[in-house]
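Single-structure report; data block below.
Heads up, one of the protein chains got dropped from this complex, but the rest are sitting where they should.
Let's turn to subunit A:
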Amino acid sequence: MGLIARIIEDAGISTICIVSLKPIAEQVRPPRTLHLAWPFGHPLGEPGNRAQQMTVLYAALHSLYFAEPGEILEPGWRWRRETYTIPAGWEV
(Lines give C-alpha, C1' and ligand atoms only; values in the text may rest on other atoms or scores of the structure.)
Protein backbone atom coordinates (compact mmCIF):
# COMPACT_ATOMS: atom_id res chain seq x y z
CA MET A 1 0.00 0.00 0.00
CA GLY A 2 2.87 2.35 0.81
CA LEU A 3 4.22 1.70 -2.69
CA ILE A 4 0.92 2.86 -4.21
CA ALA A 5 0.97 5.95 -1.96
CA ARG A 6 4.48 6.82 -3.19
CA ILE A 7 3.34 6.58 -6.83
CA ILE A 8 0.27 8.79 -6.19
CA GLU A 9 2.34 11.33 -4.27
CA ASP A 10 4.88 11.37 -7.12
CA ALA A 11 2.05 12.33 -9.45
CA GLY A 12 1.48 15.46 -7.34
CA ILE A 13 -1.29 14.36 -4.96
CA SER A 14 -0.88 14.38 -1.16
CA THR A 15 -1.38 11.03 0.57
CA ILE A 16 -1.86 9.67 4.06
CA CYS A 17 -1.60 5.94 4.83
CA ILE A 18 -3.12 4.25 7.85
CA VAL A 19 -1.00 1.20 8.75
CA SER A 20 -0.98 -1.50 11.40
CA LEU A 21 2.56 -2.75 10.76
CA LYS A 22 5.18 -0.11 11.49
CA PRO A 23 8.26 -2.13 10.35
CA ILE A 24 6.92 -2.28 6.78
CA ALA A 25 6.26 1.48 6.73
CA GLU A 26 9.83 2.04 7.95
CA GLN A 27 11.15 0.18 4.92
CA VAL A 28 8.73 1.42 2.25
CA ARG A 29 8.58 4.98 3.64
CA PRO A 30 5.18 6.23 2.51
CA PRO A 31 4.96 10.05 2.34
CA ARG A 32 2.85 10.26 5.54
CA THR A 33 1.80 7.44 7.83
CA LEU A 34 -0.59 7.08 10.75
CA HIS A 35 0.35 3.95 12.67
CA LEU A 36 -2.25 2.19 14.81
CA ALA A 37 -1.25 -1.22 16.18
CA TRP A 38 -4.70 -2.68 15.62
CA PRO A 39 -5.81 -6.01 14.07
CA PHE A 40 -5.77 -6.48 10.30
CA GLY A 41 -9.00 -5.43 8.64
CA HIS A 42 -9.70 -2.64 11.16
CA PRO A 43 -7.72 0.46 10.08
CA LEU A 44 -10.42 2.82 11.45
CA GLY A 45 -11.39 0.69 14.43
CA GLU A 46 -14.39 -1.34 15.46
CA PRO A 47 -17.68 -1.74 13.58
CA GLY A 48 -20.38 0.60 14.86
CA ASN A 49 -17.95 2.80 16.83
CA ARG A 50 -18.54 6.07 15.01
CA ALA A 51 -16.56 8.14 17.54
CA GLN A 52 -13.49 5.92 17.09
CA GLN A 53 -13.80 5.96 13.28
CA MET A 54 -14.18 9.74 13.20
CA THR A 55 -11.24 10.22 15.56
CA VAL A 56 -8.99 8.20 13.24
CA LEU A 57 -10.31 9.98 10.15
CA TYR A 58 -9.82 13.38 11.80
CA ALA A 59 -6.23 12.50 12.72
CA ALA A 60 -5.50 11.16 9.23
CA LEU A 61 -6.93 14.12 7.31
CA HIS A 62 -5.35 16.74 9.58
CA SER A 63 -1.96 15.05 9.49
CA LEU A 64 -1.84 15.90 5.77
CA TYR A 65 -1.08 19.46 6.90
CA PHE A 66 1.59 18.88 9.51
CA ALA A 67 3.35 15.52 8.92
CA GLU A 68 6.95 15.82 7.78
CA PRO A 69 8.03 13.83 4.68
CA GLY A 70 8.18 10.15 5.64
CA GLU A 71 6.91 10.75 9.17
CA ILE A 72 5.14 7.92 10.99
CA LEU A 73 2.64 9.42 13.41
CA GLU A 74 1.78 7.32 16.45
CA PRO A 75 -1.20 8.46 18.50
CA GLY A 76 -0.77 5.28 20.62
CA TRP A 77 -4.47 4.50 20.92
CA ARG A 78 -5.00 1.04 22.39
CA TRP A 79 -7.17 -1.42 20.51
CA ARG A 80 -9.72 -1.57 23.33
CA ARG A 81 -10.15 0.26 26.66
CA GLU A 82 -9.97 3.65 24.94
CA THR A 83 -12.76 6.22 25.12
CA TYR A 84 -13.41 8.25 21.99
CA THR A 85 -15.52 11.30 21.36
CA ILE A 86 -16.42 12.67 17.94
CA PRO A 87 -14.01 15.57 17.22
CA ALA A 88 -15.58 19.03 17.66
CA GLY A 89 -17.22 20.24 14.46
CA TRP A 90 -17.30 16.73 13.00
CA GLU A 91 -20.72 15.74 14.35
CA VAL A 92 -22.23 14.72 11.01
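To be clear about the criterion, contacts are C-beta pairs under 8 Å (C-beta built on N, C-alpha and C of every residue); 3 or more make two chains touch, one makes a residue touch a chain; residues count from 1.
Note that in this section contacts and distances are computed from a predicted model.
Not every chain of the complex appears here, and the one that does not is recorded in UniProt as "Selenoprotein B glycine/betaine/sarcosine/D-proline reductase", selected from "Selenoprotein B glycine/betaine/sarcosine/D-proline reductase", "PadR family transcriptional regulator", "Branched-chain amino acid ABC transporter permease" or "Oleandomycin transport system ATP-binding protein". Take subunit A: the residues that touch the chain left off the picture are 1-24, 27-31, 37-48, 50, 53-54, 57, 60-62, 64-65, 69-70, 79, 89-90, 92.
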